[in-house]
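All protein chains of the complex are present and in place, except for one that has been dropped.
After this line comes chain A, so read on.
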Amino acid sequence: MTADSRRPGELNARELGRWMWRQITSMRTALLLLLLLALAAIPGSVIPQADVDSLAVTRWKDEHPKLTPLYERLDLFSVYSSPWFSAIYLLLVLSLVGCIVPRLLVYYRGLRAQPPAAPRHLTRLPVHASYATDLSPAEVLDRARAVLGRRHRVRASTGSTSGAADDFVAAERGYLREAGNLVFHLSVLIVLAGVAMGSLWGYQGGVILVQGTTFSNNLTQYDDFKPGGLFGQDRLEDFRFSVDKFSVDWLKEGPRFGQARRFEADVSYRVGDGKAKRYDLRVNHPLEVDGTEVFLIGHGYAPVITVRDGSGEVVCTGPTVFLPRDASFLSYGVVKCNDAKPGRIGLDGLFFPTFEMRDGNPVTVFGDDLNPTLSMLAYTGDLGLEDGRSQSVYVLDKSKATPLTKPDGKPLRIDLQPGDTVNLPDGLGSVTFDRVDPWIRVQISQTPGKGIALVGMILALIGLCASLFIRPRRVWVRAVPAGAGAAGTMDGTQGGGGTLVEVAVLDRSGNGEMDEVLTTVLEQLQKDPRS
């Protein structure tokens, strides 16, 4: 309706839309978007990502105070969930859908269509040959139908319109290539759907569990918890498990001396009110409970430390999780006893699994707890606990605390081995190192849609192989009595009275070796039929 009132050169909204749509769904756009996606993925591999390593992000921010605001504005610490990264792949998805849907229709129609009739001038096709034979044209065509019919779809020979039979045979094969290509591209969408489900409804949580403790699967028990956007608490399965025993093999020789292996946690778990079952939780061997999975991803030491206050009352006791600082399992931890009287008691320091003095320095020479030793400093006074702010159990706020000192004024260092007790000065109490328990860190997660993503990816692979390895092609054979003059060819092949045969092969993928195909077809056609 606007067509007549329009000035020349002006596109109406519909046409503009169509034009844009055509641009978006063009192969060239797909190519550019793919390259853009590759490019856009690079920053995330160079700049630390909050999702992957939040510690590294913090460290980076400390080191680059000037760049940090800019980087934050550009979402460079969470590239893969940033608007600009999402925009690229959403455009790609749009382009993909716009590309696939029309092709599906074309393919559907193509499936039912006959192979096209032979072009008039077969010899103008890039790959062709011709020869003369004594057989009659009909015999040649019958032969061609038989030869090609085995592996091609052959065009039905009717010739009904002209009344005469066709003077050619048309054959086509390789329909599955396009099907494979379509399956591949559709599967990319399936994979994306699966991944999206995982990030919307899934969750990841982590918790450290000392040997002998029990974990119940509810939010309060997690140390950290990352839910997907649409996660609801009701998705947490009702189960609990306890870590009965954890063991590690330490390599005592060879080039990987000191490396730990064969982490193994004996776990007993129970779903709802069900029976308790046992599981051998190892790396690469997660426990699955009704779609929730439990992974063993870390381990460390929890020295059992008992603190008594001035009145001899036990104010703190139990395993204290120390966090490994490096591969030697030199670990750091703190103890906070708020209820101690007459003064609060705070401890922080290091745990040496296999303690040794080397050149006057305390070191741990091995990761196994062969000579477990604690070396801590003690504090009293304001431990920053009363202002109600939540505080990490792994950090002691010493800013206002009073360090305990020896009579000579040096800081009091409490060095303990299992069984040892040290008295604190000023009648504050005592500290006992009872024993060491191992802890494990588990990751607990639900990843809905992972099966869908996997199936999608496998379908994609199958489609990909079909698309890459199936070589579609068309073959035409035309046979005319020699001398009648096959369209346009007079290249000296016609013999008196025989038949002139022309064969042409058209490669539909652009990658095949059509010459070989032509040679084979020619060989088969020319084979002596009586032999």
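The rule we apply is simple: a residue touches a chain if its C-beta (ideal position, glycine included) is under 8 Å from a C-beta of that chain, and two chains touch if they have at least 3 such contacts; residues count from 1.
Everything that follows uses one rule, which is that contacts and distances are computed from a predicted model.
Only one chain is not pictured, and the protein name UniProt records for it, out of "2Fe-2S ferredoxin-type iron-sulfur binding domain protein", "Tryptophan synthase beta chain", "Aspartyl/glutamyl-tRNA(Asn/Gln) amidotransferase subunit C" or "C-type cytochrome biogenesis protein CcsB", is "C-type cytochrome biogenesis protein CcsB".
Only one of A:183, A:208 or A:424 touches the chain withheld from this view, namely A:208. When the whole complex is considered, the residue among A:136, A:259 or A:338 that touches the unshown chain is A:259.
Contact with the chain not shown here comes from a single listed residue; of A:94, A:468 or A:522, that residue is A:468. Touch with the chain omitted from the figure is made, among A:24, A:104, A:304 or A:323, by A:323. With the whole complex as reference, residues 27-28, 30-31, 34-35, 37-38, 41-42, 44-46, 48-49, 51-56, 58, 79-80, 127, 195, 204, 206, 208, 223-224, 251, 254-256, 258-263, 283-286, 293, 295-300, 323-324, 327, 329, 367, 390-394, 441, 443, 445, 447, 450, 453-454, 457-458, 460-461, 464-465, 468-469, 510-511, 513, 515-516 of chain A touch the missing chain.
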